[in-house]
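Every protein chain but one is kept in place in this view of the complex.
In order of appearance the chains are A and B, and numbering begins at 1 in each one.
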Amino acid sequence: MFQYITRRVLQFIPVFLGVTLLLFLTANYLPGADPIQLKMGEKAIDPATKARLLKNLGLDRPWYAQYVDYLSALSPVHVVYYDGTTPEVDPNLPKGALKQTGTVALVIPSIASEVPPKGVATISPREGMTYTRGEAARWAIGGLTLEFDPPDLGTSIYNGRKVLDILGETYPYTVKLALSAIILEIIFGVGAGIVSAIKKNSFWDVLVTLSTSILVALPVFWLGIMLQYTFAIWMKEATGGAFYLPATGASGEFADWVYLILPSITLASVSTAYAARIMRSQLLEVTGQDYIRTAYAKGLSARKVLWGHAMKNALIPVVTFIGLDFGAMLSGAILTESVFNWPGVGYTIFRSIVGRDFPIVYGGVTIILFAVMFMNLLVDISYAFLDPRIRFGGGDN
Amino acid sequence: MADHLLEVKDLRMHFYTRDGIVKAVDGVTYTLDKGETLGVVGESGSGKSVHALTMMQLIPMPPGRVVGGDVLFKGRSLVKMKDDEIRKIRGNDITMIFQDPMTSLNPVYRIGRQIGEPLVIHKGMSRADAEKRAIELLRLVGIPNPEDRVRDYPHQFSGGMRQRAMIAMALACDPDILIADEPTTALDVTIQAQIIELMLEIQKRTGNAIIMITHDLGVVADIADRILVMYAGRPVEFGTTDEVFYRPLHPYTWGLMDSIPAHDMTEKSELCPIKGQPPSLIDVPAGCAFSPRCPYAKERCFVEEPPFRTIDGTHAASCHFAGDPGFTHAEMTRAGVSA
Partner (left out) sequence: MSPRKRSNETRRNEEHGVKDSRAGFPAGPPVSEELAHIGHDELAGRTLMGDALRRLGRNKLAVAALVWILIVILAAITADLWVPHFFGDPRTINSVTAAANRLQGPTSHHLMGTDELGRDIFGRVIYGARTSLVVGFTAVAISLTIGLILAAVAGFYGKWIDTIIMRITDIFLAFPYILFSILILAIVPPEARGIGPVILAIGLLGWPTFARLYRGSVLSVKENDYVDAGRALGASDVRLMFRHIAPNAIAPVIVYATMSIGGAILTEAALSFLGLGIQPPAISWGKMIESGRGYLIVNPGLVFWPGMAILSTVLAFTLLGDGVRDAIDVKMKD
């Protein structure tokens, strides 16, 4: 199992590098992309200012150096070599900045474009972009220092706040929405899939098959709006205006979970359909396996065969799907959150697209990607715990 | 009549599919006595496996349906039993092992639990006791270190070991009949002999009857007391092993024998496979099902279905000419060679 996990983690590295490279290239080199405009907002600037900004932002450097800079900004850990001397924190300097007598000789990961100023390790290689390293924690062994910082996703064009902080505030909302959606998905998706597989070709099976086909073809944002219309406008009397509707504004007089109902149904809709389909097809496939025949031949009842022998096998891919899906939901459902003005990561990105606050869009997409990739890795690893064939060696399958 | 342990009488089971009616089992008849070994031989699609699954009620109905005949186990009809009755038989009085040991064990449960399961169901043992008994069973079927291996998962066993585990599972409740459906086909040749030997050894000890289903006449030659040859869902020939081997009555049986590589190849014998393909079971030829491939077929064979009739005491065959003087394997082969 250890071997399996190690291999998965190692396989994750090139994918991570590839995805971040793609993200970096898209934002900086896509036709029409102007890095200065994207970083600083849409201001008409004269060529001289532009050249100065390019240099200060390090944007005149070759693409690979910029890519490493980008990774360096994202990296929460840096290895810094302070020329054989141990830096100490100077209480007179801003929080986290340190007094240092040597020279910064090496920072990993990064390709230093210029040697940071001697004396103080508050590294500000670029004009106007002072940042302090080692804010979160610092471990020093001789001149070699491990410095921990929150990833730097840049700052909002409009209010100058750190993108990471902005996204951090909105993330709990996204988590709350994703959790409730995933609960719906497990109850209704897995449930419907089981019913439909057990009662194959029955009325219920046809109903499940048809409704999952429709759900998969539904535009989620439309479903969200139609739910709003149905429950907040059409059934206004019956629901007492309990459902949040952007046009009328949140009344705030109901318990929190009431406002969660419609967004989570909307977010769960497509996933529930997929979960039901996977559950159904897995269960049908498993019930056709030889070991199910063996179980019947032992004299087990149909119910015991189903719940004892078929279900555990059939659930493994379903659990995997739900895990991956949870990653996707955690990473912000842009459409659902936009429809319900749900103040999560997705809605923040949507508003920033409209407002052209590109650092937030870019930072948000980056965060989402990391969440998705991390969840994929986690699901891969959890596979080892679910499937004894992987847990006890014997290759990938 | 009720003396026989198992009596299969004109069993007919058809599948009703969109493409037509598949006559998978069509008039199978034989008897099996206590402690006896019966070999059921036929090509794939001859209904040899399906007939066994039918009497265990392991064929999904629909699309399958028993359209005629009966199977009596100790005088009780298996095919008419209700679900909870047949369940008490399955895995207890009649057990099965299957062709592919790789896929016949549940990959997510430990071997011990799977072997012990019949004991939990039928003998009311606790799971812990059943697992202890599983260790003994594993030792019985020749698995080294059964105390450790009982906690293994199927994928940690080799193919031969898995088939041993399947046998252990089948023996758990000390059954009257063990049905082995091509138990060695998926295994290495060297392992094949070991598995067969193991089954015989255990049979000697416990006195269970065996129904050995195989496509290989050679496998059953040494071990079976009786042999049933099947073709296109129908019985072709039934008799003691000596009868079938030394006085085969049906041209299909002759064909099967000619296609066995002789153990002693110094003897100048030619290997001649049966020409043609087995028929589609949806569209079985009129008359004798074997007639299109039979080198001795006469006009009558294409029109009239030969009854499965007793020719000589315990020896039965379904050929119009079976038992006719001169219609023997040796005579006809000689005639064929000289012609």
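Throughout what follows, a contact is a pair of C-beta atoms (placed from the backbone, for glycine too) under 8 Å apart; a residue touches a chain by one contact, two chains touch by 3 or more.
These numbers come from a predicted model, not from an experiment.
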By the document's definition of touch, the residue of A:322, A:349 or A:384 touching the omitted chain is A:349
Out of A:178, A:300 or A:361, only one touches the absent chain, namely A:361
Which residue among A:6, A:26, A:49 or A:202 touches the omitted chain? A:26
Full-complex contact with the absent chain, from B:63, B:207 or B:276: B:63
Using the touch rule from the top, list residues of subunit A that touch the missing partner. 14-15, 18-19, 22-23, 26-27, 30, 32-33, 38, 213-214, 216-223, 225-226, 228-229, 233, 247, 274, 277-278, 281, 288, 328, 331, 334-335, 338, 349-350, 353-354, 356, 358, 361-362, 365, 368-369, 372-373, 376
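One rule holds for everything that comes next: only the chains that are shown with their structure count from here on.
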Whole-angstrom distance, CA centroid of subunit A to CA centroid of subunit B, is 57
Which residues of subunit B touch subunit A once you look at their complex with the stated criterion? 56, 58, 83-84, 87-92, 95-96, 98, 100, 103-109, 117-118, 121-122, 152-153, 155-156, 166, 169
Complex contacts: residues of subunit A adjacent to subunit B: 289-291, 293-302, 309, 312-313, 316, 387-389, 392-394
